[in-house]
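With one protein chain removed, the remaining protein chains of the complex are shown where they sit.
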Amino acid sequence: MDQFFFAAEVLANGLMTGVMYALVALGFVLIFKASGVFNYAQGVLALFAALTLVGIQQGQIPFAHLINAAFGTSLHHFGWTVPAVLAIALTAGVMVALAFLIEKLVLQHLVGQEPIILFMATIGLAYFLEGLGDVMWGADIKTLDVGLPQGISDSIEGATAEWFGYGFFIDRLDIWATVIAALLVAALVAFAQYTKQGRAMRAVADDHQAALSVGISLRFIWVMVWSIAGFVALVAGIMWGTKSGVQFSLSLIALKALPVLMLGGFTSIPGAIVGGLIIGVGEKLFEFFIGPMVGGATENWFAYVLALIFLVFRPQGLFGERIIERV
Amino acid sequence: MLDKTEGYSTADGRQIGGVLMEMKNITLRFGGVVAIKDISFDIRQGEIRAIIGPNGAGKSSMLNVISGFYHPQEGEVWFKGYRRGPMKPYEVARLGIARTFQNIALFDGMSVLDNIMTGRLNRMKSGLLSQALWWGAAEREENENREQVEKIIDFLEIQNIRKTPVGRLPYGLKKRVELARALAAEPQILLLDEPMAGMNVEEKEDMSRFILDVNDEFGTTIALIEHDMGVVMDLSDRVVVMDYGRKIGDGNPDEVRRNQDVIDAYLGVAHD
C-alpha cells in the first residue's frame, strides 16, 4: 500500500515537473513556429534572465569584474536593493531589448539560411549569452528570492495523512510554479489563438512569403516572438532559480525540453504541453521503479531514449503533421 | 492493336522492338483522392514514349509509379517479362531505370563531374578497405568509370563546366547535367519528367536534339512526360494522353491528334 502512495506522490511531483518542462518547451515552439529557428539558447536565456533578476534585485554593478580587472577598481554593488516586482519588470525590459538585439545582429543576417545553420547559430548565441551573463553578474551561485512561498506544504501533508494515513510531501514552490506555469501556458495559447498579433504570428509560421504579401512585418513578429520567449525564459528562470539557485546548471533545462519537443512535435503547442507532462511523469516514475536497479540518475537520459524510441515509430511526433514526400 | 512481341517500324524507318515495360490496370490513390484510375499501356524497346495531359492529369504520379517511388494500390507493373513487386526506389534504379526530375534534383554541393559519376554508383563494387586505401579495385574502377562519364560529357557538350559546382550553373545547363547523370547509369529505360519545362525556344530545341540523339546513338528507350504538345508530337513515337487520372488516348502522334477526346481535353469543351 505504501508503495502505491509513494508512486502517487512521485506521479504528482512528476506532473508538476512536467508543467515546467512544458513551459520551457513552449518557448521553443513559439520561436520555431514563427521563425523556423530551433532556438538552442532558450535554456541560457532562462539563466541569463535569472542572473539579471538577481543582479538588479541586489543592486549589483554590471560588468563589475571586468571593470575591476581593466581599471584596478574594486566595484561590486550600488548599495541599494530593488523590490522584487520592479526588478522583474526591469528584467522583462532587458529581455525585450535582448530580443531586439538578437533580431538585429543575428537573425536578420541569416534570413533564408538552412534551418541547421540557424540552429548552430543559436548554439553560438547560447555560448555568448552564457559568457555575457557571467561577465556581467559573476559566475558564483546566487540565491533567488522573489517572495514565492517555499518548503513542504504542511496543510497537504496533514490532510493526506488524515485521509490516507500517508502524508504527501509536496513543495509549496512546486504548487505555485505549476499554477503560474499553467496560467502562462493558457495565456500564450489564448494569445496565439485570439489576438491580432497572435494571428499574424501563426500566419508567419505557415508561410513567410504569404504573410509578407498581406502586410505583416516579419521583423516585428520576430522581435515579438523572441520577447515572449525571453519572458517565458524569465518565468522559468525564476521558478528553477528559486528552487535550486541561479547557476550554470539552470541552462540545462533546455536540454530537458528537447525530448519534450521531439515527443510533441516541434510546431505543436498542445504537443509541448502533453509532451512535457509525459516526460515529467515518465522520468520520475522510471527513476522510482527502475532507477534503483540500475544505479539511479536515469533522469539524465530517460527522456531522450523515450523520445527516440517513440520517434522511430512516429517520426512526426505526437501532434506533428504527417510529411508526404514529393519529387 | 500492336503485337506483344513483334515490334513496328516508325515513320523515319527505325525498328522498334518488343514490350519492355507494361503497366496493367494501374490505380493510385492518395487518401480519398484518385490520382490514376485504371490505366494500362506498354513501353517498347527502343521507342520514345510520351505521356501527356493537362495540369493535374496524373502524369507525374504515373512517372513516379514507373520509377517505383509510389506504389499503386491496384494493378501490376511488368518489366522485361517479370512482374515487379513493391520495391524500394534504389532497387528500381538497380534494375536499370533512370530518371530526371521536373524540379531538377541535382546534388548542389558537388561538381558536375561528381554528379554525373553518381549515375554510375551502382556499377562500382570496390570494398570499403580498397576505397580507404585507394588501392586496387577502387582506383581502377574510378578511372574506368571516369572514362565512360567523359564520353557522356563530350556527347552533351558540357566539357567546360566539368569541375564547376552544380549550384552555380544556370537552369538550362542543370537540366543537361541531370540528363547526363541519368545517362551515365546506362539505363534500360530513361524517364524524363518535363524535360522542357521552363525553357526558352532555343533551349527546347537543344534538349529535343539531345533526346533524339540519345535514343539514336545508344538505343535507349525513353519515356517522357510533358505538357508542351508541339514538342512531344515531334519527338515521340507513341503518345499516351491522360486527363483527370484516366487514359483518354494512346497511339502515334497522328492518331492522337485526331482523337476527339484529346481535342476536347486540350481545347476545352462545352459541358451541357
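Going in written order, the chains are labelled A and B, and every chain counts its residues from 1.
One rule holds for everything that comes next: a contact is a pair of C-beta atoms (placed from the backbone, for glycine too) under 8 Å apart; a residue touches a chain by one contact, two chains touch by 3 or more.
We take it that contacts and distances are computed from a predicted model.
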item: Among "Transglutaminase family protein", "Carrier domain-containing protein", "Branched-chain amino acid ABC transporter permease" or "Cytochrome bo(3) ubiquinol oxidase subunit 3", the UniProt name of the subunit that does not appear here; value: "Branched-chain amino acid ABC transporter permease"
item: Identified contact with the non-displayed chain, of B:Ala138, B:Met207 or B:Val241; value: B:Ala138
item: Candidate in contact with the missing chain, chosen from B:Phe30, B:Tyr90 or B:Tyr171; value: B:Tyr90
item: Options B:Arg44, B:Lys59, B:Arg181 or B:Arg238, residue touching the unrepresented chain; value: B:Arg181
item: Missing-partner contacts on subunit A, residue numbers; value: 38, 65-66, 69-70, 106, 109-110, 113, 115-117, 119-121, 123-132, 134-135, 139, 255, 258-259, 261-262, 266, 294-298, 300-301, 304-305, 307-308, 311-312, 315, 325, 327
item: Touch residues of subunit B, complete complex, unshown partner; value: 67, 69, 88-90, 92-94, 98-99, 101, 105-110, 114, 117-119, 121-122, 124, 126, 128, 131-134, 138-139, 141-143, 146-147, 150, 181-182, 185
